[in-house]
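With one protein chain held back, the other chains of the complex are shown just where they sit.
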Amino acid sequence: MTDSLTQFRSFLDTVLPDDYAVAYAGYREDEDLRRRFQAAMFDEGWLIPEWPHGLGGRDLPRTEALTIRIEGARLRIPREMNIQAAGVVAPALRTFGTPEQQERYLRPTLRGEAWWALGMSEPDAGSDLASLRTTAVRRGDMFVVNGQKVWTTQADGSRWCTLYARTDATAPKHRGISCLIVDMDSPGITVRRIRTAGPSIESFCEVFFDDVEVPADQLLGELNGGWRVAVSALEHERDMIWVHNWLEMQRALAPVLDDPARPSYANERVGRLLADTEAIRLTGMRSVGARTAGIYSPISGILKLFGSESVQRAAALALELGADEDEVPLDRFDEYLESMAATIYGGTSEVQRNIIAERVLGLPKGA
Amino acid sequence: MTDSLTQFRSFLDTVLPDDYAVAYAGYREDEDLRRRFQAAMFDEGWLIPEWPHGLGGRDLPRTEALTIRIEGARLRIPREMNIQAAGVVAPALRTFGTPEQQERYLRPTLRGEAWWALGMSEPDAGSDLASLRTTAVRRGDMFVVNGQKVWTTQADGSRWCTLYARTDATAPKHRGISCLIVDMDSPGITVRRIRTAGPSIESFCEVFFDDVEVPADQLLGELNGGWRVAVSALEHERDMIWVHNWLEMQRALAPVLDDPARPSYANERVGRLLADTEAIRLTGMRSVGARTAGIYSPISGILKLFGSESVQRAAALALELGADEDEVPLDRFDEYLESMAATIYGGTSEVQRNIIAERVLGLPKGA
Amino acid sequence: MNEATSTVTDRVIDWDAYIPREETQAIVEAARDHFAALFSADDIRRTYDGDPRPDLWEPLVEHGYTLIGLPEELDGLGTLVDLTALLEEAGRALLPAPLLTHAMAAQVLLTAGLLDETTASSRLAFARIRGGTLHVFDGTDADIAVAVDSADGMSVVRVFTLTGVDRDVIPAVDPSRPFARLALDDIPSREHACAEHRDVVVAAPRTCVAAELIGVAARALDGAITHALGREQFGRSIGSFQAVKHQLADAYVLVERARSLALGSAVALGASRDSAEGSRLSRLAKAAAGDAAAQSVALQTQLLGAMGLTFESDSPLAVRRARHTIPLLGNPGELYAAVAAEALGAVR
Partner (left out) sequence: MNEATSTVTDRVIDWDAYIPREETQAIVEAARDHFAALFSADDIRRTYDGDPRPDLWEPLVEHGYTLIGLPEELDGLGTLVDLTALLEEAGRALLPAPLLTHAMAAQVLLTAGLLDETTASSRLAFARIRGGTLHVFDGTDADIAVAVDSADGMSVVRVFTLTGVDRDVIPAVDPSRPFARLALDDIPSREHACAEHRDVVVAAPRTCVAAELIGVAARALDGAITHALGREQFGRSIGSFQAVKHQLADAYVLVERARSLALGSAVALGASRDSAEGSRLSRLAKAAAGDAAAQSVALQTQLLGAMGLTFESDSPLAVRRARHTIPLLGNPGELYAAVAAEALGAVR
């Protein structure tokens, strides 16, 4: 075992309750623990181990850091309350933020003290960011924002928002977009919560912007450079996506494998899912290996599609085999519902297939 | 049992060898029997039982005729040597042919005395008939034909050809096409046989037309009305397609079901294919039922896609389960190969899905 | 070829059974209009918040829906084919009233020869015995519950009188269709031995479940198509994307596949309620309907995107109805495998 892994385990022993390993499911709703845990992860440099000391990391090499994160995920450490803060916003701040912005936002963002909403999807654009209609017009030292966002996760609890808005109406679609850091307490913002299909689907909101003033120094990245911020921010968590899916496969299949009455007719499908599980891990490792060697490898492009669809198949099988002729266990249904969301969020499976076909296989754009 | 069914069975008893039921596989290559059988079917009115006396039929009601044809298929009566003659060309002749054409061609076509090639596909058009480039230019009382056809089944043994050629270069794509009856012995025709992937794939040819003269009275249907002839000709055999696929499912699955060592892991897939088998039959019957009641029903639109893809899955399963760890039975491979052709001929599965989506589900044309 | 004609089974094909009847179409249209007038999708949503609609039952009885598929001597009308057509409409409407469970129980009683004027006019429900309790499917208001157990290749039909017996309501994946749980000791019941295999006794109820699931699938498919036609992305209606079209075409094939099998099953059982053919087709129909429903509701959700994951759309209603109902009387994989394990030699 590497030193850092030993140290990480010691850290977990210190910070988590003694019965956490056996009782982690019950701690899922313990918000106080989750908050305290994230702060401790930041303070001790385990939050993003490859980042510098003082910024939630300890300057570990990339693969060693990934080993730590896999270990954490495997031990089901408490989830962050607002996952996109450290996962999406902090990396964007570090790459594109001004020194003042980094000074102001990074620490509370990483420590989990301030939540963030991602202001991307719009009613008529969906996952097509280039078609967004929300506008930000410069007036003096302010941008004035008007428009509407939808499917904004946790907007009702967020302190800030990375808002993507059109700042140049004359530029080609994706060139006229900028990213603004918006204080969600600003006058003119209305948040409406949308009821989701089940408790496993994180709350969504609609957010309305009516002449909302945003100071010009709250521009994140360059003016009309929002596209780059968005792409970079969403790609940062790529490794964590396969680790997450790999563990989700195990979680979904565990009760199936443990079931002494598992029917043999389903064995072929179960075996196929076991292969998917290993293939997600091994493809993830190949992708990290190629990056470590500095070689371009197209395989990271399949991880989202392959992983999320595999998890959905596993959850569907667990749901099917979990039903006792007539009664469907509610928890397995909730997990299935969550897996349905995984093929939609962050680029639907259809979009993923287009991307693979065009960028990896070299097929022409078009319908 | 209906009277006609009794009579049909008596007819088969008379015309087929005594051991046919048990030895039909061996008779598959008996070309003499196949020729004699088709002539007898025509003479006795069993070839197309719903057609008039003297034209291979006996004026039976549509469903009764279909019962006869299903019975024949079920008993694996000898295949016609040139299936498209009675199946595709004869119906077109009857619908679109002049009295002279019907007088000259119908009888030898139906009796199997003269083979036909279907001159449709072209090198750069494939299944897209509207893009064909072969031209037929009127010169005096002749059409002069130039161009090339490919994937023409049995062109090397055929006496005649229904050739689709462009007769109006200025009309929109599918409006400028005509159907000509071409004597394959005409000067200027060259036939090249293409080697197919296995014995179960009927021979293909390329056919080259170099200033081939075709008498103007050999136009089938109206000038520039070839599209209608083509569509009508291909639709005639719709009922026989589901009957064929239904029986192919049974043929593919019989050795799997008969195998005492059939592994249980495959039972779910086997059961799914049993459901497909019954669903093909029942969907076919629903389609006939709706037509009988004079009601439009969209379900006939799925029969080709659903049937041919099911047969391919069944053949693949039989191939997989037929292999004895290392050795693959050649006959099952040949059947699998034949099933691969079924999702290509007569409109690929991709084209079928477009047709269902657009014509049945009402989705817009487009990519 | 004397051998051929003597060894094959005579088969006269009953084409007439597959000609659509006007009576069936009339039932479908009446039910569709009637359900639309009785309740809305918002009413279904409200049942999720603990606001059930027991008031829907009486109008269903008044309109005669509970009589469809019953014999004439019990004032019944229509055939098993008509009943499946009606239940398909119930599924399409996501009817938040216990018509399916009632029909399932009535069909068991009919097959077992236990249906009489009293039972036919009671509120029936299909049930299952689990340990010392009775789980009644969609049975919070039922007066009589019917369960079928296997017993040495034969079966036992148990009829429970629930009137006045206390029951717990168990939360279900589809809250508009809760289970009732009762202690077995508390319930007066009669047992009837039945010479048929359980698969035969539940063949008609299975066909009923299949019909409802086909309706759910058809609703989800319609919803997906409507969305695909109206929704634009990258400047075009998403219904013009070929991948979307092909997914919808495949789902449509699954729906018609199930519909054909359900019709075949209803025809076979209508001709002979205890036929092996009917039992076999009912299992295949139920399996196929489960496939169609699972696939169609997933496709609707996927095409709707984030909206499909919220109650702003009807998609979660269909997902919950489908997933709640699919395992009833056996999930698809189980049924396919069972039919295959039985099958030896020729397919028919």
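A, B and C are the chain letters, set down in written order, and residue numbers restart from 1 in every chain.
Just so it is clear, contacts are C-beta pairs under 8 Å (C-beta built on N, C-alpha and C of every residue); 3 or more make two chains touch, one makes a residue touch a chain.
As the structure is a computational prediction, the values presented were derived from the model and not from experiment.
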List the shown chains that the missing chain touches in the full complex. A, B, C
Residue, one of B:Asp32, B:Asp141 or B:Glu327, that touches the chain absent here: B:Glu327
For chain B, the residues touching the chain missing from this view: 121, 124-128, 131, 150-151, 194-198, 201, 204, 263, 265-266, 269, 316, 319-321, 323-328, 330, 333, 336-337, 340-341, 343-345, 348-350, 353, 367
Positions on chain C where the hidden chain makes contact: 241-243, 245-246
Contacts of chain A with the absent chain, listed as residue ranges: 1-2, 5, 9, 12-13, 16-22, 63, 66-67, 70-71, 74-75, 249-250, 253-254, 257-258, 264, 266-272, 274-279, 281-283, 285-286, 288-290, 292-293, 295, 297, 299, 302, 305-306, 350, 352-354, 356-358, 360-367
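Here is the rule we use: only the chains that are shown with their structure count from here on.
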Measuring centre to centre with CA averages, how many angstrom lie between chain A and chain B? 54
For chain A versus chain C, what separation do you get between their C-alpha means, in angstrom? 40
Contacts with 2+ other chains: residues of chain C: 236, 240-242, 244, 333, 336-337
Could you pull out the residues of chain B that touch at least 2 other chains? 264, 266-269, 366-367
